[in-house]
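All protein chains but one are shown in place.
On to subunit A.
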Amino acid sequence: MKIHLTSVFVDDQAKALRFYTEILGFVKKHDVPVGEQDRWLTVVSPEEPGGTELLLEPARHPAARTYRDALVEDGIPLAQFAVDDVDAEYERLSALGVRFTQRPVEMGPVTTAVLDDTCGNLIQLASQPR
């Protein structure tokens, strides 16, 4: 068994695609219309085009908002992405206007930071020591 796909609920798929590709730097993998207004929309890391896909899933379920609002209030991220250097990503993304709820901190063996994906979720960045 392996993890092939995971998902985040997003307020607006078009906006999410822009953020996850143009800002974070992922690339679009699948974009298939589903129903009248939704898309099966996934992105992958350019470093691993055949790797785990992230599904940008429309947050249509009424419980999704309550769930995400409660997590965001407490600063809890919904997903974690690995980067080589959290401090460098913090500088790069801050310059692009990304809002961090946690600036980089050394947390024992890893350095982490938490950012707002502008689509309703917090995302954690983590780097292993070199």
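FYI, contacts are C-beta pairs under 8 Å (C-beta built on N, C-alpha and C of every residue); 3 or more make two chains touch, one makes a residue touch a chain; residues count from 1.
Everything below uses one rule, namely that contacts and distances are computed from a predicted model.
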{"item": "Protein name (UniProt record) of the chain left out of view, among \"RNA polymerase subunit sigma-24\", \"DNA-binding transcriptional regulator, ArsR family\", \"Phosphate transport system permease protein PstA\" or \"Alkane 1-monooxygenase\"", "value": "\"DNA-binding transcriptional regulator, ArsR family\""}
{"item": "Contact partner of the left-out chain, one of A:Leu41, A:Leu54 or A:Val114", "value": "A:Val114"}
{"item": "Listed residues A:Glu22, A:Asp38 or A:Asp69, member touching the removed chain", "value": "A:Asp69"}
{"item": "Those residues of subunit A which, in the complete complex, touch the missing chain", "value": "69, 72-77, 101-103, 105-108, 110, 112, 114"}
